[in-house]
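Every protein chain but one is kept in place in this view of the complex.
Naming follows writing order (A, B and C), and every chain is counted from residue 1.
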Amino acid sequence: MDFTPHTPEEVQAMLAELGLSDLRQLFADLPQEILEPQLRLPEPLGEQEALSLLRSLAAKNASAEKSFLGGAVRPHFIPSVVPALMSRGEFLTAYTPYQPEVSQGVLQAIFEYQTMIAELTGLDVSNASLYDGASALAEGVLLALRQTRRMAVVVSQGVHPEYRQVLATYLHAVGAELRTIELAGGLTAPAEFDETVGAVVLQNPNFLGAIENPSSWIAAAHASGALVVYVTDPLSLALLKPPGAWGADVAVGDGQPLGNPMNFGGPQFGYIAVRDKLLRQLPGRLVSETRDVDGRRGYVLALAAREQHIRRAKAKSNITTNSQLSALMAAVYLAALGPQGLADVAAAAVAKAHALAAQLASLPGLELVTPRPFFNEFTLRLPAPAAVVRAQLAKRGLQAATPVPEEYGDNLALFSATERHSDDDLRSLLDGIKEVLA
Amino acid sequence: MDFTPHTPEEVQAMLAELGLSDLRQLFADLPQEILEPQLRLPEPLGEQEALSLLRSLAAKNASAEKSFLGGAVRPHFIPSVVPALMSRGEFLTAYTPYQPEVSQGVLQAIFEYQTMIAELTGLDVSNASLYDGASALAEGVLLALRQTRRMAVVVSQGVHPEYRQVLATYLHAVGAELRTIELAGGLTAPAEFDETVGAVVLQNPNFLGAIENPSSWIAAAHASGALVVYVTDPLSLALLKPPGAWGADVAVGDGQPLGNPMNFGGPQFGYIAVRDKLLRQLPGRLVSETRDVDGRRGYVLALAAREQHIRRAKAKSNITTNSQLSALMAAVYLAALGPQGLADVAAAAVAKAHALAAQLASLPGLELVTPRPFFNEFTLRLPAPAAVVRAQLAKRGLQAATPVPEEYGDNLALFSATERHSDDDLRSLLDGIKEVLA
Amino acid sequence: MKGDFPTLFERSRSGRRGTRPPSVGDVDLAAMLGADNMRSEPARLPELDELSVVRHYTNLSRRQVGVDTSFYPLGSCTMKYNPRASEAAAALFTELHPYQDPESVQGALQIIYELQEYLAEITGMDAVTLQPAAGAHGELTGMMLIRAYHESRGEGEQRRVVLVPDSAHGSNPASSMMAGFVVREIPSGADGEVDLNELRAALGPEVAAIMLTNPNTLGLFERKILELIDAAHQQGVQLYYDGANLNAIMGWARPGDMGFDVIHLNLHKTFSTPHGGGGPGSGPVGAKAHLAPFLPVPTVKREGERYLFDYDRPQTIGRMRSFYGNFGVMVRAYTYIRMLGAAGLKRSSALAVLNANYLRKKLKDAGYIIPHDRLCKHEFVAQPPAGLHALDVAKALLDYGYHPPTIYFPLIVKEALMIEPTETESQETLDEYVTVMAEIARRGQEDPDWISHTPYSTPVRRLDEVSANRHPRLRWKPEE
Partner (left out) sequence: MKGDFPTLFERSRSGRRGTRPPSVGDVDLAAMLGADNMRSEPARLPELDELSVVRHYTNLSRRQVGVDTSFYPLGSCTMKYNPRASEAAAALFTELHPYQDPESVQGALQIIYELQEYLAEITGMDAVTLQPAAGAHGELTGMMLIRAYHESRGEGEQRRVVLVPDSAHGSNPASSMMAGFVVREIPSGADGEVDLNELRAALGPEVAAIMLTNPNTLGLFERKILELIDAAHQQGVQLYYDGANLNAIMGWARPGDMGFDVIHLNLHKTFSTPHGGGGPGSGPVGAKAHLAPFLPVPTVKREGERYLFDYDRPQTIGRMRSFYGNFGVMVRAYTYIRMLGAAGLKRSSALAVLNANYLRKKLKDAGYIIPHDRLCKHEFVAQPPAGLHALDVAKALLDYGYHPPTIYFPLIVKEALMIEPTETESQETLDEYVTVMAEIARRGQEDPDWISHTPYSTPVRRLDEVSANRHPRLRWKPEE
């Protein structure tokens, strides 16, 4: 099946209007030697058959809704209002709001999102979203390099390894240098920065879960004229001191924990917020409040001169399509919870994670590697490779023990808990791990 | 939790406006002896806990999405557009469209629904919906009695037994007499009607699945001055001659097969359609096209003088709330499929049911009781009580073999198939039954 | 630039297809179904592509308001917020067939069983059926219970009269009639409550029942309710409670404790399931022990860990509906009750009453007339200031983005505006509404022409209902 409305008669009538008689004639200007390849694709399916196929594929996956996996994506509870509102066709099927008069819905929602991200991060301005946390980090660093006109970057090993990989890819392309500072005892080691360094990057809580004290890094970075790019889980900002308050210049991270499903890692969205002085360097879309000719308040895309469609090869980024709907889901989520609700979610996650850590670390052969204090994730050393343990747990219907790359040590695994876990869930994991390690 | 917005301060301020200081004072005019009972209900749950509870209850049910059960409810495939559109808050959370200027959405959708039901049944007018097929039958019969001013009803045993039970309950209340004519060889036996009979009721295809030839009944009914109430599955009308064409006066039935989930038997909706001359007797809501003061087309509730809120004890029915959203789901379903799509669904159901009947009837000990031709349901005699077979099949994850009441014979079971069944599904049932009967 | 909004039929094009069911290949339908039984021409359903269907209904919905779009203080209808959590819950139970083996639907039966119990507890009744599909259906069921009860005592022929206050909802007399009774109206007193003397005078051996709602449709609690019920019971008269107004008193008082013998509830009002543009709802009926034998079958009972259908009620009135009622609506109400618990229900009623009284006070200050100006419950009736009509006030409200109150009901108050704000509306919503009501009153009095032509900004303006009733066009037909 396809979704075209045309009846055979209509096709003929429309062709006739063009003086044609056959759809093939519409492709007469294509080189004949490459025309009409036979595509080898499976036979078409009606909706019913397609959805049964997809259901059978879905049945080949185990749900991770109770997973203890972590690393920038986690199974938080999503209030029912979030998908109900975001599935409205007007939000789902609109394009980028280039025509503001008929796009106030999306525009105002972005404006409100920008405000919430600024509030959470304690910084001045947020854009409308980026792809994910990793590409947001890369954009944040490029921004800092543009601003400082320097070409070296220092990153703490505490930053998510996949984020650092993405950063390395982006930096290699523009010929910038990336230096990594290893963790010491699970925390970012003190460092000094020379005047080639334009951006200094740390993550807090770091990849192993530990809460860092970023003051000295930030002071050192600023002393050398570098800007600080601060990677953080936005949910942690319900309780923890925000990047702006620590003195960071740029905050980035992945928004999944805010009302977005895990989606096997995508879509989700990257957020970025900066101090006012960096506004003109900020990549991506921005919405500003303004007035219409009748004096009514309204919203428009603003400062487009930074963007690719105006500035082309001199744009601040190539980003066009971003992750708008995912970001709006976060806005609805934040609106539904409010500050107290968000703090409650974070507190529940912290409490469950701490309870889980205490229980797991008490098992023989397991060692808590993350120094305290930690937030809602922590790292354990296992008596066996984490991937093996994870696979064994998965056979028991338990999704846990994210393998931590070897650069951090042997047999390390990341665990996390959220407000979605009951005490029974924690117990099941404990029993499962005992069994697997027995 | 509850869904009230009031902060404690607001409650106090609002009370103060009334000269009060405590919510209890709002109930000062209630008899003190019954005030503030302690309700023993489970502790309140947040949304997350409530939904996990409901999920755990849902897990205690087996899905019937591939069921072969029948009897006015069946697992048809519902195109994704139907729930997507019907879940829009404006449709979901509106009341009866008493204010037409802001209710054109629901009003026009009803007008279109009325038109589609009239088309399907081959009759002149449909109302906006009734509760279900059974109560629609009762209303249809009461209508016929009002019109004919007679007090006896003849019903074929081919009418769904639960429908006949509901009819009996309604008729008992108004003191009308109900006579039942037994099936002969699975078909409605010929009958003559005396002049006390105001309504004659048959179902086609009948409860055992057989397609009846209603001509002689209808002729006999009309000869005696009775009106014919014709019960039918609306999906069958995609292929079969409609009640209007056979000469029936009133058509009723359950709309579930048209785009409504099975919902464990409710909600669904009852439809009713009549000839023009019966319009003023028709129960329930009606929408008419009209014009606004600027000459624009619009829709309003019409002929409300038949209804309870105007006519009170002389109303044509007490119905107030009906099954509007379920009826609109049917309208969206019909719009999404169109006449050809609907005919394809019906043809697929027929073909699958006939294939299934052939396969099952070939098993030793199973006998096809429904005479041919039949539509998408048929009745088999089993070598054991149907409830036992059904339970045994259910243990194997197969939902089939609806027990047919003893009045129709011993060990009878109703089977049905729909376009949703694959050949594999049919095979599983065949294997399951073989096992169970072995 | 508003024009006529095309119907599906006008959007139809011959041969156009939407979603396609699985093809069945070559089947000889005439052979399977009998050629004479077949339809001679297809039903003239609209022929549309999928995008047209989506656009049609999306845009229709944009010509519609609901609780989700606006304040909707429609008296007697309890238009409160319908939680999306309840929708999510209901979606978990759609694929169940009513004739499944009961062992395969234990979760569903548990919900039915527990909801029966919760509703009995909330209302103070002994037994509950969830079978009725809506409030009026519940009324009919309840009145049949009373009928069966009197019949069982040999008084069936004698007790044919039902007393109904003149303030009652139309479905009350209509249901009584359908249950085979004769209706007699009882006038309300000057205080808006049932006149106890009139009622006493009307009681007698021919009276089967009294139907009441309490608080009544004026939003007033019938203060003499205990006395009234006592007087009726002494005469062998049964008391029916119309639960449409239960949102006023959950956790504060129970109809059962007042002495009512049978009640219905509207799950789509009090228990916050959505109204869906007019349905489906659910109208459970609760009965005291002496009426329980007559309840429709089946109900659900519990034996140990298992839940079973209970058909064992030899005196049953029979069946009121196929299967077990509107199960999907029950799931929503069940979810709602589990979320709120006793405390949440009680608080909801208190705040519904607070909102109504606050609005009553503020509207009075704004110049509206409150014919019964005392403590109300979840709703109250107001009248527009001198010279204005309820209809015009209602239409003017549309231009300000509000759904109007119920108008011209109850019938005993002229120009009635029946206002039920519900507990899910905030103080500032009420304040803004009062500001608009005040402006409408002022402007309407200054400029009668303006108000009599409102609304101006809606998708259509005032519609010709007279011609719709004289020459109804109840289905689309192609232009001749």
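Here is the rule we use: a residue touches a chain if its C-beta (ideal position, glycine included) is under 8 Å from a C-beta of that chain, and two chains touch if they have at least 3 such contacts.
It should be emphasised that the depicted structure is a prediction, and the values quoted were computed from it without experimental measurement.
Asker: Hey, which of B:T4, B:S63 or B:N411 is the one touching the hidden chain?
Answerer: B:T4
Asker: Which residue numbers on chain B touch the omitted chain?
Answerer: 1, 3-5, 7-10, 46-49, 79-81, 84, 89-90
Asker: Tell me which stretches of chain C touch the chain missing from the display.
Answerer: Answer for chain C: residues 1, 13, 16, 49-52, 54-55, 58-59, 62, 67-70, 81, 83-84, 399-401, 424-426, 428, 457 touch the chain left out.
The rule is simple: only the chains that are shown with their structure count from here on.
Asker: Could you pull out the chain whose C-alpha mean position is farthest off from that of chain C?
Answerer: A
Asker: Chain B to chain C: how many Å between their CA centres?
Answerer: Chain centroid spacing, chain B to chain C, equals 19 Å.
Asker: Just give me the whole-number Å value for how far the CA centre of chain A lies from that of chain B.
Answerer: The computed centroid separation for chain A versus chain B comes out at 47 Å.
Asker: Need the CA-centroid distance for the pair chain A / chain C, whole Å please.
Answerer: 46
Asker: Which residues does chain B have that touch at least 2 chains other than itself?
Answerer: Within chain B, residues 47, 51, 77, 79, 84, 87-89, 419 contact more than one other chain.
Asker: By the touch rule stated above, which residues of chain C touch at least two different other chains?
Answerer: 16, 19-23, 48, 50, 54, 58, 83, 85, 87-88 - these are the residues of chain C that touch more than one other chain.
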